[in-house]
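I have a structure here, written as structure tokens, and I will follow up with some questions on it.
The complex is shown incomplete by one protein chain, all other protein chains being positioned as in the whole.
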Amino acid sequence: MRFERREHRSTLLVIATPILAVVAALAIAGVLIALAGAPVFQAYWKILTSAFGSRLSATETLTRASPLILTGLAAAVAFRARLWNIGGEGQFYLGAIAASAASVHLFAGLPSLLQIPLLFAVGAVAGMVLLLVPLSLRLRFSVDEVVTTLLLNFVALLFVSMLIDGVLKDPAAFGWPQSEAVDAAARLPKLLARSRLHIGLGIAVVIAFLIYFVQTRTVFGVQSRAAGLNPSGAVFAGVPLGRTLVIVAMISGGLAGLAGTIEVLGVKGYVTTDLSPGYGYSGIVVAMLANLNPLGVVLAALFTATMFVGADGMSRSMGIPTYIADVTVALSLLSMLVAVFFTQYRIRR
Amino acid sequence: AAPLKVAGIHGSPVENAWNSVLHAALQQAAKEGVIEYVFSEGVSGTDYGRAMREYAEQGNKLIIGEAYAVESEAREVAGEYPETAFVLGSSGKQAGDNFGVFGTWNHDGAYLAGMLAGKMTKSNTVGAVGAMPIPEVNMLINAFGEGVKAVNPDAKLLVSFIGTFFDPPKAREAGLAQIDAGADILFGERIGTADAAKERGIKAVGSLIDYTPRYPDTVFANALWGFRPILNAAIADVAAGKPVGKDYTAYGLLKEGGSDIVYKKGVASADAESAMEAKRAEIKAGTFEVPRNMNEPK
Amino acid sequence: MTETVLDISNVSKRFGDNLANDDISLSLAKGEIVALLGENGAGKTTLMSILFGHYVPDTGSVSVMGEALPPGKPRAAIRAGIGMVHQHFSLAPNLTVLENVMTGTENLWSLGSNVSAGRKKLVEISQRFGLKVDPDARLGDLSVGEQQRVEILKALYNDARILVLDEPTAVLTKLEAETLFSTLKDMAAQGLSLIFISHKLDEVMATADRIVVLRGGKLVAERRAGDTSKAELAELMVGRKVTRPLREASTPGEIVLEAAGVTVRSGGVDRLKAVDFRLRAGEVLGIIGVSGNGQAVLAQLLSGTIGRTAGDLVLFGKGVGDLTVADAVANGIGRIPEDRNRDGAIGEMAIWENAVLERLPEFSKAGLVDRKAGIGFAQKIIDGFDVRGGTPTSRIRLLSGGNMQKLILGRNLIEHPKILLAAQPARGLDEGAVAAVHERILEARRAGTAVLLISEDLDEVMALADRIQAIVGGRLSPSVNAEDVDAQRLGLMMAGEWEDTTHAV
Partner (left out) sequence: MSALFDILASAGLWAAVLRIATPLILGTIGALLSERAGVLNLGIEGIMTFGAMVGWLTVYNGADLWVGVLAAALGGAMFGLLHSALTVTLGLSQHVSGLGVTLFASSFAYYVFRLMVPVAGTPPTITPFQPLDIPGLSSLPFFGPAFFNQTAPTYLAIGLAIALAYVIARTPVGLAIRMTGENPHAAEAQGVNPMAVRYGAVIAGSALMGVGGAFLTLSAFNSFFPTMVQGRGWICIALVVFASWRPERALLGAILFALFDAFQLRLQTVLNGVVPYQIFLMIPYLLSIVALAVMARRARVPQALMQPYRRGER
């Protein structure tokens, strides 16, 4: 058996495979649900209604998708240029802590219209800086960035933990390790009252379109792709390799930092070490599901959020262990990865 | 009356001692037919707000849980669901009519256990392993230390924090480290500590739940905390249509029957035990109050 | 005829829509040397991969010494005595020579490896066949020629009785190639049977007993070496008469590019040492040399991918300091890189993107790429330079080497550059493609383009260049007129002996 790359993809294939993947994932999850003694089809229905069946569930799904779009874009942009940024989680946290510290200690009192953009910039820069470290190691010493970015996640998280346990600790938080709450003017406006949905979703979607445009239409987009696919060929064609990768890293790290910023300003208001349930890591999977297409990232993020919020809510209403939510997400991600593969390859003897 | 619909939202897995106290009380109440109980565990800060909202929308009347990592958001949610009563573990204050709080004040028991430990230590060094230096943990460890010093002013207290709420092997390592540093009795604010004591054949004190059955030869005393009195008070308020926006902490005090010490008789000397029992009676009578020191123990 | 050691019968193999091998039968006698000839993509490597078990044939079978080989099992092929030297080296740079050779040769589950026995055997074989290597050297530290030796030793170590070599000389110098072939002949005399693939007809004629020609996946001809000629073979391969174009006399114009005392230092070594040359419009200046002597550095310098350490570059009468890629393109310097897959193309990108990548500023407005114009440009190249096998939007990886080379040539020549820098422009190409590339270069020369041709292939340089300079150890010889020299003289120049052959220009 071997796999042969498809040169053409039929529309049917592109639509049918992901559906098959979801069906497969739900079938396996169904077995586990049945093991818990719950009626399987009712559980499926609950997954759907818990994700979209009410105002609350729909807004929750969208709220959860927002940071995933940004971390997914961060991964997609970098992977396009073959910059393996596995450090989205760390960049997310650094962005969050930088923005919240800036809001408390630098920009407190500034009006929203001024403060929020400033904080976005601060958070994005923090994410960039964290990614520029492994990038410069790669450019200078040719150190593979997969492991370095991965390791920096833990350094960043410990660093944040140290800050919120030290200099940035909120004195009013009863000793709980968390940062001081951001300025009220720094909180992102809600899209809907009585929900957690904030304008971060809109920002994320707009950025997705922007990136799509940059990648497909601009000189930089073509050059960064060339740099990723064949560095020495790109150099021969006059692509400034180092500069291109630096810009890519800045965009990627910046987006992950921005994700953290938006999450902290939009949802929580302060930083703890459980601000992110792995958004940085999920972003990588989201990006792969989307085949690194920025618009696809929006859909993949929505899909991932739907699966999680749906299954999580289902577990609560069916009274089965909460962990089924993560199981379902993992299964859908894995089967979706396989599905994406089969849209690109066919089996040959 | 139909049983009250109650939901529990646990930030940690329900094996975590603190959550297990809530969980056991809730399960017991459900078994007695007082309430109908559903729960979620291991709910992260990001998901906590949603879980609260979902349970509120599903028609639960009382929601029990922990606001520590989500203090402001929890109050926000309560504001949005005025029909639902929320009673959450918190270091903060109650809010509005439907947001009540409770603290974990089993420091009375810790003080009393400290009195036993102070008399038992031969190295004049005792240890305490805690999660993080947050007020309630500090208060507990400080109370234990005060109890030790009350009977043995020369004794030294070693304190370690493991930096997380839930890593038993790590708590065990921290306990071993204290034993290596000379401690011969450990106060295990965190589960795992007693395993170190057991391994080295010394004695340990448990917190929140009764660890003695689990470590029969090791854990000789426990600073118990019971949630049932708090739960009962909250259920009664909800059933009576009274606002729950108050502080339920006091129901957890020894004086109110919410917490206590349980200990294995005959491990400490008879003198030590009777001195301790005398103090216990004073606390019950309200004539003695264990100091509440929430500063990080040094 | 003596005993038959190998029998390939009725092998067919299809990749997608492409019938790579079409009912091919071939046999090999003990001690015989067979050359396999064919255009790029004719199916030679595919056939050998089937023989070795890398690929499973759709139909047909292979048998060795009368015993059928199970398909798709390299291990079985090795056991049966087949050794293969791959077109692209299959070596691990981080392992030692001995480790590279010994991999897979012992029972995988034995508890220890008999390294000393392995070393002994390797030394023995290397002495017997005259292939000297240091068993404990790290492979990555060896030269390409030495690596080629390790490839062959690997096959011999497995007691190969049939040795298959896929373009073994593509990366070797003429001298290395000659040594290799004399070794191969010795081996054949000792009873080894050989199949080798080559595009170089001289080698084929000089070495093979029998020549087999593939075209479009079919076996189209079989000749004994004595009964054929280069011309006939070229025609059999391509299916029509092929003749390499001839250089007509011309008068060069003014000097367009001049190097005076240019030195390039990198990694603490002077890669180019005070190099001087002058290039005139309408002439071809050939630079010959054994690989590793600085021609790659010279090409990089003029392509704008590295800078000088000392000396001056003068372009159209003006000093340019260091040339960047953008300068080069803007000044009308066309560039054909030595390694088309590594430098000349981004395999996963579309043909049109590859066509415009180095001149994106021309095909963009305000940072936005004009896709339509780019596709139009690519189509013009495809039409004008007879690039077959793809449309502007298909990935360039799908083109065969010859067609990719035509595209690269096209993107440089279509706008009539003033200077063309051509590094090894015909490397690895089949006879038909070579002729096409040469024709284009001479056409550019007729139109007044100044061509700097860097090549290791003396025949190519003698056919195309007006003047020739040799590069040895980073030094450039004075130039000689092509008319005044023969292969022998050039050989001496490449060995660094040019003092007495100087002809000033």
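Read from first to last, the chains carry the letters A, B and C; within each, the first residue is number 1.
Note that in this section a residue touches a chain if its C-beta (ideal position, glycine included) is under 8 Å from a C-beta of that chain, and two chains touch if they have at least 3 such contacts.
Please read all numbers here as calculations on a predicted model, not as lab measurements.
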Out of all the chains shown, which come into contact with the hidden one?
-> A, B, C
Decide which residue listed in C:Met65, C:Leu95 or C:Leu492 touches the omitted chain of the complex.
-> C:Leu95
Just the residue numbers, please: which parts of subunit C touch the chain that's not shown?
-> 49, 52, 54-55, 74-75, 77-79, 84, 86, 88-95, 99-100, 102-113, 140, 154, 158
Residues of subunit A touching the missing chain are 2-3, 5, 32, 35-36, 84, 86, 137, 141-144, 146-148, 150-155, 158-159, 161-162, 165-166, 278, 281, 284-285, 288, 321, 323-327, 329-331, 333-334, 337-338, 341, 345
Contact footprint on subunit B, counting only the chain that is left out | 13-17, 20-21, 23-24, 27, 42, 127, 158-161, 163-164, 166-170, 172-174, 176-181, 191-192, 195, 209, 211, 214, 296, 298
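Following the convention adopted for this analysis, only the chains that are shown with their structure count from here on.
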Interchain centroid distance [CA atoms averaged], subunit A/subunit B, Å = 37
Spell out the residues on subunit B that touch subunit A in their complex, using ranges where they run on.
-> 38, 40-47, 49-51, 53-55, 57-58, 68-73, 80, 91-92, 132-135, 138, 163, 294, 296
Using the touch definition up top, name the residues of subunit A that touch subunit C in the complex.
-> 4, 7, 217-223, 225-226, 229-230, 232-239, 349
Footprint of subunit B on subunit A - complex, ascending = 50, 54, 56-57, 60, 64, 161, 165, 173-178, 181, 194, 196, 267-270, 272, 274-277, 309, 312-313, 315-317, 319, 321-323
